[in-house]
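Every protein chain but one is kept in place in this view of the complex.
Up next, chain A:
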Amino acid sequence: MPAVSKGDGMRGLAVFISDIRNCKSKEAEIKRINKELANIRSKFKGDKALDGYSKKKYVCKLLFIFLLGHDIDFGHMEAVNLLSSNKYTEKQIGYLFISVLVNSNSELIRLINNAIKNDLASRNPTFMCLALHCIANVGSREMGEAFAADIPRILVAGDSMDSVKQSAALCLLRLYKASPDLVPMGEWTARVVHLLNDQHMGVVTAAVSLITCLCKKNPDDFKTCISLAVSRLSRIVSSASTDLQDYTYYFVPAPWLSVKLLRLLQCYPPPEDAAVKGRLVECLETVLNKAQEPPKSKKVQHSNAKNAILFETISLIIHYDSEPNLLVRACNQLGQFLQHRETNLRYLALESMCTLASSEFSHEAVKTHIDTVINALKTERDVSVRQRAADLLYAMCDRSNAKQIVSEMLRYLETADYAIREEIVLKVAILAEKYAVDYSWYVDTILNLIRIAGDYVSEEVWYRVLQIVTNRDDVQGYAAKTVFEALQAPACHENMVKVGGYILGEFGNLIAGDPRSSPPVQFSLLHSKFHLCSVATRALLLSTYIKFINLFPETKATIQGVLRAGSQLRNADVELQQRAVEYLTLSSVASTDVLATVLEEMPPFPERESSILAKLKRKKGPGAASALDDGRRDPSSNDINGGVEPTPSTVSTPSPSADLLGLRAAPPPAAPPASAGAGNLLVDVFDGPAAQPSLGPTPEEAFLSESWERWGRGMRTGAHPGHPVPLPLPPRFVCKNNGVLFENQLLQIGVKSEFRQNLGRMYLFYGNKTSVQFQNFSPTVVHPGDLQTHILSGLGQPPTKRVAAQVDGGAQVQQVLNIECLRDFLTPPLLSVRFRYGGAPQALTLKLPVTINKFFQPTEMAAQDFFQRWKQLSLPQQEAQKIFKANHPMDAEVTKAKLLGFGSALLDNVDPNPENFVGAGIIQTKALQVGCLLRLEPNAQAQMYRLTLRTSKESVSRHLCELLAQQF
């Protein structure tokens, strides 16, 4: 083709464009344009009929003016006139103008549609293509209504030219996307699938896009395309680099078509037909193999096209997520790219690995690249690449590498680009929470976040740290100490003041013993920040101050002075003024007891989805946080507030209001002995009536908790009173008899127990961790309706001493329970402990570590006996089975110890597979004995277990299975 100067067809246009380019200023340009517009308008309005050429030229000028960014409000009619010209170039300009400048003037649309209709019917392929392009470019509903029925016909007509078929396929695709309801499905859909076999590669390329779209909406109707796509793909990837002639791009055969076919296959699960699947796997392997071959050209186009197919192949492998072999190969391939000199490849490898990280098969393989990824975060010069690296670190994070990743991200945050700081902050906050093993690390991390990037720490993040500190009493002292230190920095971020104010108000007492952080020091430190803070922060600090009056009576006078100051009492801000007035009055009129109740420590927060995670999802769209969400690849994950392995101290002392509600739902007091026969365990509460839980709050308590609630609402929305559910039994107590059952900052409860046959004895130790006496201390054993426990006091320990009404500061008291199992049972007995601390009523309820397996009698037997009994227990309801993911490392010795702790005998040489565990035992109750057989099959590769229990009693099988399954 000659390199003609194609533009000189319209010299006037060229002159005009030159003029515009020569304009020295915007004003000059506008002036020139206005002159031209006036000229064109007069031509269009003039009496002299314009010929096609002039019309084309002026329409083209208008188009140029429009594309410069100016508004065009005339010329549409002239453009429409051009559509019906029989000169190709005039028609072409007309269509271009319509495509770029169409408006929904219905009169005009009718005329345009008319012209299109004529062109579609013209049987001139060039005109037909122009018309199809116009429909696709405009893609409006009106056009869909007019043509959606015609285009499928053109697409599958035997006599349509290839170029027309190509345009028809993509035009139909466009209409289908815009208004799927307008495109009638029918006989053509079956034929469209067979375009995958078309001889003309261009037709296949265009058709695949349409088919992919149809598959997404109607996967079942288009299933036949899977095998066609696989064989087409197979032919391409196995062809030599020049076989496909013009469809070979820099020695890569048909890269666009390959990518599109691989995308099409991603609409479906792996092929069911073994032959098709085999062929496809072969294709995928070929692509992976080719990546290792030396390049056929040094041109970047060659490697880009080749790698485009490779990345799409990896996407398909990830989509299937079923071929561990391919996943690991993909991961290795991407690993090579992580160090490639092409920035683009490094970027894409990081991005693609992110999805691989969420597959259980490749998560570990991805983790091996952690150092390279961290290095990328530090050294990449392009922020987009660094961001991918941060995303990947987030995705590959689990308990094993959380500390390293979080610290690297924190370091990165110091120099991170402003645009992505907030996201990094959210990610760090989520990881720190999700993988915290010790919560002091979590607190340090969040405080570091505030220090490094305080402006980017959103409310969600600092609310969350408060929620967690409130719910985790093992970290409260540390948190108080740490915020106190952080606040000593001369310039600290306002978010730090908020967190510090809140935490000291709640837990400042925990560090008040140290003279360096005595109450007056704490107060003056906080108050030194007060005047520099916003209204919201000052309001929060005022609440801290009133809490200080309760925690530290010695600060009362100082704080009242501050509240009384004119700057507070007459503050222009109504919120500050109101708080000052109310708090001042409260501190003056309320008795110490009332104050203590009103200003009680905040109750634990109910667990919901982490607000930070929700925020990240909002930011990144659904799916962004899914890697963390599903927890599939992280069996050891432990939610901070009651995850799979709640520690006994997850819930702090319930507030008075929680207690109030609690009585409505809490277990009823010990049933009278008359009804004992109905239960499964016998209960006899030896204590006097004082030990019975009170039936309701005193009026005073009711009033106080109500006012507490009001105050709580005023102070902080979203604070809910804790729920009265008993604390869950830590799963480790199923297999263990001794340990710390509960601990918060006031009280520790330890347990020691022993069981023989259907009898048990349990020693409970109550330790007062404070320096203040507990009053009205009353631990009682209560039980859910279907359960009775037989409790007797130990010999030689008079009840009054055993459960002393007072427990001195630092002292420990002991209680002995004798337990007899009468029948099998499901729910452990409950221990309810109530006392007053510093005038405030405290109450908590927890489950005692008495589970049915405690009454296990191990039974040794030979393989033959075992199998005989196993067969005898073959009714479906006698068996309970669970298949579950390992929550702990799969160590055979640990497993053995747990099974023995569970109570059954372990039988060697029974299971033909030495990896499996088999056990037997008898549950001893007074009323009956239940024989139990169990089998545990670990699958180290899948990190799964299968547990099967067979007993003579359905409920026992199920319950034992539940209990035991939590252990692994």
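Quick note on the criterion: a residue touches a chain if its C-beta (ideal position, glycine included) is under 8 Å from a C-beta of that chain, and two chains touch if they have at least 3 such contacts; residues count from 1.
Here is the rule we go by: contacts and distances are computed from a predicted model.
Choosing from "Kv channel-interacting protein 4", "Fructose-bisphosphate aldolase", "DNA repair protein RAD51 homolog 3" or "AP complex subunit sigma", the protein name stored in UniProt for the chain missing from the display reads "AP complex subunit sigma". Of A:I151, A:L348, A:L377 or A:L449, it is A:L348 that touches the chain left out of the display.
The chain omitted from view is touched by exactly one of A:W256, A:Y763 or A:W870, namely A:W256. Of the options A:N113, A:T212 or A:T597, the residue whose C-beta touches the omitted chain is A:T212. Within the full complex, the residue among A:S384, A:S407 or A:Q578 touching the omitted chain is A:S384. For chain A, the list of residues touching the undisplayed chain reads 1, 3-4, 6-7, 9-12, 14-15, 17, 21, 39, 43, 53, 60, 63-64, 67, 69, 87-90, 92-93, 96, 100, 126, 129, 132-133, 136-137, 139-140, 163, 166-167, 170-171, 173-174, 176-177, 180, 201-202, 205-206, 209, 212-213, 216-217, 246-247, 249, 254-257, 259-260, 263, 301, 304-305, 307-308, 311-312, 315, 343-344, 346-348, 381-382, 384-385, 387, 621.
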